[in-house]
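Complex shown without one protein chain; remaining protein chains in place.
Up next is subunit A:
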């Protein structure tokens, strides 16, 4: 069986995310839904101070789907992306945040202590590739993380949803983040589902805090602090694309979280998470 080739192996991001690819981010409802869900989960893991409008950096902001989630939550943001075609889609979507054309691997071009937090959806794995002969992934990752650390406030987090290719790539990424002064680790949601499994790198400035609990782990935690090694990433390549929102468990957990936050939530019933019959 031949495996699907990873986009990062096909072309550099500014070439892969051309007009055709970028168009999908404004037209393909599945892509849009998945990007939004992952952004919402990243925002949960970011744990910004409640009900405060924050200033957030969106790394690999692309077409602004993640930015729209930030808009909805009342935050102000700046996005950086290397693909002009993706930024054009964001521009046409009239997102509230400002857009910057830039390459993560060249460092984040901001003053120290600027942002309350940062999110990044499906972009980080691109940095592990050498797209030019002069590219050195280790150096680019280090430059990225160290300049990111500098532009975050002293008690901030950065949350990256990413698609690691294998466990050594996770090691490469986390070791460079640690070297750049971050604390944190990887949270794996739905670790036992090949389709719904999602990786979130949760980084913190200021000090080490316990990692948030992963979803879909029924008690046992699948958060991995940096120091621990693990070899559970072999099926990472299958992790793309399952619609999490259709699962009953996802809905139950989301409702539970809303209840804990004191928000109004409908009671669970045997119908929760079922497909609706008939049209509305």
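Everything that follows uses one rule, which is that contacts are C-beta pairs under 8 Å (C-beta built on N, C-alpha and C of every residue); 3 or more make two chains touch, one makes a residue touch a chain; residues count from 1.
In the analysis below, contacts and distances are computed from a predicted model.
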Missing chain, UniProt name, options "Multifunctional methyltransferase subunit TRM112-like protein", "GTP-binding protein gtr2", "Ubiquinone biosynthesis monooxygenase COQ6, mitochondrial" or "DNA primase large subunit": which is it?
"Multifunctional methyltransferase subunit TRM112-like protein"
Pick out which of A:73, A:146 or A:193 touches the chain that's been left out of the picture.
A:146
Quick one: which of A:99, A:128, A:177 or A:203 touches the chain that's been left out?
A:99
Given A:22, A:87 or A:214, the one touching the chain that is not displayed
A:87
In the full complex, which bits of subunit A touch the chain not displayed? Write them out.
52-55, 74, 76, 78, 80, 82, 87-88, 91, 96, 98-103, 106-107, 109-111, 113-114, 132, 134, 139, 142-143, 146-147, 149-151, 179-180
